[in-house]
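All protein chains of the complex are present and in place, except for one that has been dropped.
Read from first to last, the chains carry the letters A and B; within each, the first residue is number 1.
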Amino acid sequence: MNAILEVKGMLKRFGGLTATDHVSFDVKHGEVHAIIGPNGAGKTTLISQLAGELRPDEGDISFEGRNISAATVPQRALGGLGRSYQISQVFREFTALENVMLAVQAHAGHSFSFIKQVAQDAALLAPAMEALRQTGLEPRAHAVVSSMAHGEHRQLELAMTLACKPRLLLLDEPMAGMSQKESEEMIGLIRSLKGRYGIILVEHDMDAVFALADRISVLVYGRIIVTGTPEEIRTNQAVRDAYLGEEGPA
Amino acid sequence: MTWGLFLTQVLNGLQLGVLLFLLAAGLTLVFGIMNFVNLAHGSLYMMGAYFGAAAFAATGSFIAAGAIAVVGTLVLGFAIERVALMRLYSRDHLDQVLATFGLILVFNEVVRYLWGPSSIYMNAPEALSGQVTLFGLNYPSYRFAIIAAGLTVAAGLYLLINKTRLGMLIRAGASNAEMVSALGVDIKFLNTMVFAMGAGLAGLAGLMAGPILSVQPGMGEPVLILTLVVIVTGGIGSIRGAFYGALIVGLVDTVGRAFLPILLQMTIERSIAQAAGPAIASMLIYLLMAVVLALRPQGLFPVRHG
Partner (left out) sequence: MVDFRSARFWIPLVVLAGFALLPVYAGLTGQSFYVTLFSRILIYALAAVALNFVLGFGGLVSFGHALYMGLGAYAVGILSFHGVTNGWVHLGAALLIGGLFATVIGAVVVRTGGMTFIMITLAFAQMGYFLAVSLKQYGGDDGLTIDARSLMGVVDFGNNTVLYYAILATLIAALWLFNRILGARFGFVLKGTKSNERRMLALGFPTLRYKLSAYVISAMVCTLAGFFLANFTKFASPSYMQWSVSGELIVIIVLGGMGTLFGPVVGAIVLLLLEEILQGWKPGIYPPFEEIVNKHWQLFIGLFVILVVLYAKRGVYGYFAEARRE
């Protein structure tokens, strides 16, 4: 399998603090590559650099063989990098359907259309409903987002990310703040996506990580100390020392 | 164009610059700490001028006028902060802008009611009515005194902010307000202090401007907008930015208005230059601001957060 994303020697400093320390890893087609690490290890900083919100000081990011280090956030998004946020970034005044329609619209060419009404725009409606169906939110299509539950926001995040027709998903803590039941549903959902997309999964929920990941990288103080299969990570002494400690996975 | 004329204009620019700094310092601190924009800051400047003019007319002492102008605006600032503006800190910027816009209308009408619609004149104090000689150049003592007073206040502010505990809190507040309240400081009191201090500085600026500009209703707004240009150019929330921004804007505006038309006449046809010169000169500082923002959206001396 070819790597869809390849990161080489990525470095980011904030003043004296090295948030990302010469990080190199790759993600293959159809693979779930999980990134774990204690709080403050620099996971969100890493994701932000992949999405383009932050620029690394050094290093290269290539996506499907093209170097995208200099691309802007919208360019990367249009190029096939879909991102979901740790804290739901949704349009609270819009309905769920409208949220997803905006995501579809982003990839339907330019939006300098002034007269034709969106509400009758089948080119937006149909794919948006499809993404809602995929994530199980179809019955809630016309609910206003600010009135929806937290778990539903997380599902909507994912629906919007999927509607962008990405080839690589950056999932930043998709289970954050979810109940046990909601988490299980989300795990099922991500499992159903597996194989079709390259997925980078940043997550605190170890059950989820070990259930989903093909490979796991452990990030500590901005550095990847080890990359391996779930089995290798589970038994790796350095990981146990640095991170898993006594609350290691069963 | 003589050297002496140029030097005079540079001094005039410096004098405008220090006045702008007195206004910008308060406004930028209030914005930096409370995330609040006070369009009525120009009104406090106007009130300072009126308090000063009235007190000078009544007592004949410029020192007394100064004390009354500064203390008067300080108290006024304290009062409006506690009565109305405090409630707006948590509101969005649109609300803040609108409410302080309403305050401007109120202040201008109160002044019109109390002192009448036409301008009142205020003389410079006797001791400063003459000229000083600098490098063989005669310059009005009063204007020179403004420059000296402004630079003194700037130095005082520098010491206050960099060397005292209050200054440390202000600096910390400008870069991270939550941290300050986490330190157990009464943030409300700090806010009021900073606001009142800014008001006092605006009042001082108004008083000092009184003898060289006409004291009239609405005099605060053109100055306020210049001050906004200063703050945006210098970097919002930064005292250092306010200082350099004020000097740059003061110099560019004054020197540009004086010499740009003459320079244009030397390079392009006279009739065009006569028409375009003043027009371009009046736009100069705004163009400067646009260029600065295009190159450095955070201004020349942005506040470092974190």
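Some observations on this one:
One rule holds for everything that comes next: contacts are C-beta pairs under 8 Å (C-beta built on N, C-alpha and C of every residue); 3 or more make two chains touch, one makes a residue touch a chain.
The model shown is predicted, which means the values in this text are computed figures rather than measured ones.
Considering A:Val27, A:Ala41 or A:Ala103, the position touching the chain not shown turns out to be A:Ala103 (whole complex). Shown as candidates are A:Ser111, A:Ser147 or A:Ser179; the residue that touches the absent chain is A:Ser111.
Between the chain not shown and the residues B:Leu23, B:Leu228 or B:Ile248, the one that touches is B:Leu228.
As for the chain not pictured, it touches subunit B at residues 31, 35, 37, 84, 87-88, 91, 93-95, 97-99, 101-106, 108-110, 112-113, 221-222, 225, 228-229, 231-232, 236, 275, 278-279, 281-283, 286, 289-290, 293-294, 297.
If you put the missing chain back, the residues of subunit A touching it would be 51, 53, 72-75, 77-78, 83, 85, 89-94, 98, 101-103, 105-107, 111-119, 121, 124, 160, 164.
Rule of thumb we're sticking to: only the chains that are shown with their structure count from here on.
One finds 49 Å separating the Cα centroids of subunit A and subunit B.
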